[in-house]
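Here the complex is missing one protein chain, while the rest keep their positions.
All chains are identified by letter, namely A and B, in their written order; residue positions are counted from 1 within each chain.
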Amino acid sequence: MGLLDRLDNPYNFGGIILGTFEDLLNWGRSKSDWYLHFGLACCAIEFMAANASHFDFMRFGTIPRASPRQADFMIVSGTVTLKMAERIVRLYEQMADPKYVLSMGSCANCGGPYWEYGYHVLKGVDRVIPVDVYIPGCPPRPEAFLEGMILLQSKINQQEIFRKRKRLEEELKVIK
Amino acid sequence: MTEKEIYDILKDSFGEEIIEFAHEPPSDPFIIANRSKIDEICLFLRDADELDFDYLVLLSGMDYIEKLGVVYQLYSLKYKHRITIKVFLEKSDPNIPTVEKIWRSADWHEREAWDMYGIVFQGHHNLIRILCPYDWEGHPLLKDYKTPDEYHGIKVPY
Partner (left out) sequence: MSERRRIEFEYSGVDTERMRVNVGPQHPSTHGVLRLEVELEGEIVTEVIPHIGYLHRCFEKHAEAMTYPQVIPYIDRMDYISSMNNEWPYVMAIEKMCDIKIPEKVEYIRLICAELNRIANHQIAVATFGLDAGAFTPFLYLFRDREWILNVFETISGGRLLYNYYCVGGLRNDVYPTFKEDCLDIVRQVRATNKEIMDLLVYNYIFVERTAKVGVLPPDVAINYGCSGPVLRGSGNAFDLRRSEPYSIYDRFDFDVQIGKGEVGIVGDSWDRNIVRMNEMEESCKIIEQAVAQMPNTGDVSEAIPKKVRVPKGEIYCSAENPKGELGFYIVSDGGQKPFRVRPRATSFINLSVLPEISKGYMIADLVLILGSIDIVLGEIDR
């Protein structure tokens, strides 16, 4: 549900859109996501294909950034090994809030084909960092990856910004 | 040149150091050598005019359950012949001279064999782990290797 879809509301005269400021912020955030650019394994090639001419990932308003400090979300594209896990955690911690993680491919989701005998494979990147969207497949097709991106955008669209603190306080009261 | 002829040349030059020649089709033929002079044997294989093994195709560590082993596969770009040389090592004493100065590609292969099997290549200039992290414990490709439960606080098994 984009912000511009609300143009057909009954109070529409002269391009006035009714909505909250939160909607506007989320709309802006979800349509200009910058991602941390790095590839891990096979999925990175499919990710490159998604980035190239045929699938054109950048029409989502995404721009690759080489530095985690400028990135909004991170794509874990491929197998995370134990040697790499600490680096992934560090990259994640260097990103500024709010930040999101897209786990691409079976390996990043759960260890993939390496789940049983992979003594050096991390069985799912969610063991070290929180994940927002899981994209299944080994490797996922670029279309599946774009679907994951749409899911992430809709997740950002629904996020609370101002009410969040209030809600947290209320939840804390209930817990107490 | 056939593998048997290469074996005969080596046997003439090194005698006791070359133990056996085996060829049972469909397997590849191979030569079994002693470990103590393997670096001299390799240098001879590379530098002898009629052999000219200038290309180390593969150096692999092996775990034969009761023994360890190192397998050298050589190729000659000039004469287009191949040979496989096997060396067996006791598990209690996994030392073998390095060949990294003969073929530079052996450098990383030997590091990998050390990483995976714990085979010590004596004289190697930088025998450290290559694939596993530097603080990894154990040698993963040994047949009796047990996957660790934890690495730096991360659970390893599924």
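We adopt the following convention: a residue touches a chain if its C-beta (ideal position, glycine included) is under 8 Å from a C-beta of that chain, and two chains touch if they have at least 3 such contacts.
Source: prediction; values computed, not measured.
Asks: Would you write out the residues of chain A that touch the absent chain, in ascending order?
Replies: Touching the missing chain: residues 36-42, 44-46, 48-49, 52-54, 64, 66, 78-79, 81, 83-84, 87, 91, 113-114, 116-121, 138-139, 141.
Asks: Would you write out the residues of chain B that touch the absent chain, in ascending order?
Replies: So the residues of chain B touching the missing chain come out as 24, 26-28, 30, 54-58, 60, 62-63, 71, 73, 77, 80, 82, 84, 103-105, 107-108, 116, 129-133, 140-141, 143.
We adopt the following convention: only the chains that are shown with their structure count from here on.
Asks: Enumerate the contact residues on chain A facing chain B in the complex.
Replies: 82-83, 85-86, 110-111, 115-117, 119-120, 122-123, 127-128
Asks: Sort out for me which residues of chain B touch chain A in the complex.
Replies: Contacts found on chain B: 131-133, 140, 145, 147-148, 151-152, 154-158.
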